[in-house]
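Heads up, one of the protein chains got dropped from this complex, but the rest are sitting where they should.
Here is subunit A:
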Amino acid sequence: MAQRALPITTALLVAGMVILPVTAVLWRGGGPGALGPAEWAALRFTLWQAAVSAALSVALAVPVARGLARRTFPGRGTLIALMGAPFILPVIVAILGLLAVFGGSGLVNRIGAPLGVPRLDIYGYHGVILAHVFFNLPLAVRLLLQGWLDIPAERFRLAAALDAPVWRVLEWPMLRRVCPGAFAVIFVICLGSFAVALTLGGGPRATTVELAIYQAFRFDFDLGKAATLAALQLVLGLAAGAFALRVAPSGGFGIGLDRQRDRWDGATPMARAADGLWITFAAAFLLLPLLSVAVAGLPGLAQMPAEVWSAAARSLALALGATALTLALALPLLTAPGETAALLGIAVSGLVLGTGYFLLLQPIIRPGDVALPVTMLVNALMALPFVIRILRPGLESARADYGRLAAALGLSGWRLWRIVYLPRLRRPLGFAAGLTAALSMGDLGVITLFADGDNATLPLQIYRLMGSYQMEAARAAALLLLVLSLGLFWGFDRGGRGHVAA
């Protein structure tokens, strides 16, 4: 009984923590607002770009993750860790980083022009997709890589011994299980895009639902409309989650002995060349913009104001708190309904979520006093879907493989987790914790409504610097943010991988 009650209670709690604030905004706005043609056009564009971005991210991730799964080379671990960085950059920094490579006077055009290559114009629908793939390809690669690593080494051995096609008997079934979930998560992230889509999309053609929410909130103060649009986002997020759960078959590859993998199938020169090419392509695509962020940040590092350091300390504390909270919420939610409930958190506009909490809390407490706890909670709600997506496949295989043995031994409750599940989940737990910490570092979240003058986070500080013409200091602060986020990510991820050869 108690074992069933906890997941259900947590799922209801998480769903409530999203639905309640949205309802509060809706109620304050005097009910649902009517949507005009502009909003419906925004909805169509949002759906289209999210579907294309997610499909392309997952499709490109397949060869890259496969290459990373079957090759070992010096610096592989560092490369995998660094590739997580685009996902966690604050939007404004990522945009400037991307433009430094793909923009009108970016690297690609500066190299291409003397060679007579036609000028690349990044602004347009292709720019939106490129930017979203830049943000989400690393996540897709990591999720798929996890899938590859979950195939026990013994299956590859058996396949090699029988001369069976690895792709058909092992990799394709694994991808069918992992890809729908990865697609759903990325689709839902892209539903919330605003500044990236607008800037890279080249103007109002690339108007998303999130922009319409911002406009309704900021200029029209039409809370009814803002909440209606947020509810629409929720429905779309739920639909994506339901789709992923429906099309993904369950079942795993069974138990293994955690041996070092040997990939006899990847030994041909063709396979080596293809893997090398894909890894190089992904590394260049993801790392060059990051490099430009780092280079742009160097000159300002020496004269970074003291406020930046205190904001950095605050952001670090926030990230660690959000990580603990996320994992505590995630562990009871590693079920299909739990995953659907959690998808709500990322589907809904952070602005509406923040406004809802503001409305709910303001009669009871001064908003400035709870700025950091509320930001932590909202960050946890937003990270939850990723964490569950990362952990669930591992837990399900562990349950299928060791459940009967554990039951025979009479293991249950916390002891079952401690002895069986947590050690099996060590690697995904590390990755999930790293991702949450890094995401919370970079998120602007709801702080703009709650913050007082003196409790700014690092991303907010970057915006403040830019707003006061301090572009150089802002770039330096962005570099600091990048280093701290990566440090957190790397630390947790490394801890999760431990002694096992990854």
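The definition used in the following text is that contacts are C-beta pairs under 8 Å (C-beta built on N, C-alpha and C of every residue); 3 or more make two chains touch, one makes a residue touch a chain; residues count from 1.
Criterion: contacts and distances are computed from a predicted model.
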* **Undepicted complex member, UniProt protein name, chosen from "GMC family oxidoreductase", "3-oxoacyl-(Acyl-carrier-protein) synthase", "Succinyl-CoA synthetase, alpha subunit" or "Thiamine transport system substrate-binding protein"** => "Thiamine transport system substrate-binding protein"
* To do: Based on the whole complex, identify which of A:G203, A:G276 or A:P423 touches the chain you can't see.
  => A:G203
* To do: Give the residue, chosen from A:L96, A:L170 or A:L458, that touches the chain omitted from the document.
  => A:L96
* Structure fact -> Contact with the hidden chain, among A:V58, A:V133, A:A380 or A:M466, goes to A:M466
* **On subunit A, residues whose C-beta touches the chain left out of the figure** => 28, 38, 92, 95-96, 99-100, 103-106, 123, 194-195, 198-205, 207, 211, 214-215, 217-219, 221, 305-307, 355, 358-359, 362-363, 366, 368, 447-453, 456, 460-461, 463-471, 474
